[in-house]
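Pasting a structure below so you can have a look.
Missing here: one protein chain of the complex. Every other protein chain is in place.
Let's turn to chain A:
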Amino acid sequence: MQEQSEETTSTITGPLLHLGCSNCGARLVVEPSMRTMRCPYCAAPSVLERPPVPGVPEPTFALGFTVTHVAAREHVAYWLKTRSRFTRTGIRTARPGEVRGVYVPAYLYSVLAHSRFRASIGENYQEQETYTTTENGKTVTRTRTVTRTEWRPLNGELSGYVADVLVTASTGLRNEELEALEPFDLRGLARYTPALISGWVAEEPSLTHEQCLELARKEAVERVGGKLAQFMPGDSHTDLEHQSRLEWEALDVCLLPVWVLAVRYAEDAPPLRVLVNGQTGEVVGKAPLSPWKVTAAVLALLLLVAVGYLLASGGGR
């Protein structure tokens, strides 16, 4: 592979090493002193040097790490200990392994959203109702108060800024994982300088601008929907529909601090990837369930029900 010292964008720091993981596709940028073989995302030893990709946008913002790697490891150790009993053997006693701090690229999106909505609004009212019932063998007529709902159609608008939408720009970190790591405190935002990520592994945006824009628009419209549900008057509502027009979109690359840990809990299983929000300490991971333990538990429960039924029907005789 050809060594390329010609710099693309993010570079006052001297030549950076551009690495790529052939397993998960992450595109990493590190200082030459931090040359690594193991991918911080997927822990595969398949990191190779690659030529810099032209046209990669330079980050605009970065959020610094405020959780130390010691604290991150403690958060993960606690998280492992508190997993469900049905996780695979070894998980709850596993020791978190190597901790890597990665600056994960994300897009920070904001927009002015104009929405039109239509809904059915339920307004409650009370009514007296007569009914017949049987009392002491006689049929009698009584009255009672019942609450009924009157449905009225409502059309309206909602205009407002949707700021602070974060979507992943990394193939290494799925958007669901990012959502689970959120929120990040964006008040700590710094304008990106290469000095900020010096000494860390940073990833280049590997998803295209269009892919990220689509994700961000979807999330913004979802947020408008959530806001509208809170916005409805009446005692209840149904059939809420809305259409949003997005104006004045802005999309900036922002580096987010994430600790990535690989937890080895069994010889034969691939390591479990656990992520820690480098700012809040929030832990995100998917501890695999043990099919045996779950089956055993279901069987035991069935057995218990069967025994209970037999006892109950036996006692009734």
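What we mean here is this: a contact is a pair of C-beta atoms (placed from the backbone, for glycine too) under 8 Å apart; a residue touches a chain by one contact, two chains touch by 3 or more; residues count from 1.
In this section, contacts and distances are computed from a predicted model.
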One chain isn't displayed here; going by UniProt, is it "Lactate utilization protein B", "Zinc ribbon domain-containing protein", "Arginine ABC transporter permease protein ArtM" or "Acetolactate synthase small subunit"? "Zinc ribbon domain-containing protein"
Where A:123, A:214 or A:241 are the choices, the one touching the absent chain is A:123
Can you tell me which of A:209, A:227 or A:293 touches the chain that was removed from the display? A:227
By the document's definition of touch, the residue of A:173, A:196 or A:276 touching the omitted chain is A:196
Would you indicate which residue among A:157, A:210 or A:268 is in contact with the undisplayed chain? A:157
To test your reading of the contact rule: which positions on chain A touch the chain that is missing from view? 12-14, 31, 33, 60-61, 64-69, 108, 110, 112, 121, 123-125, 148, 150, 152, 154-161, 163-164, 186-191, 193-200, 227, 230-234, 248, 250, 252
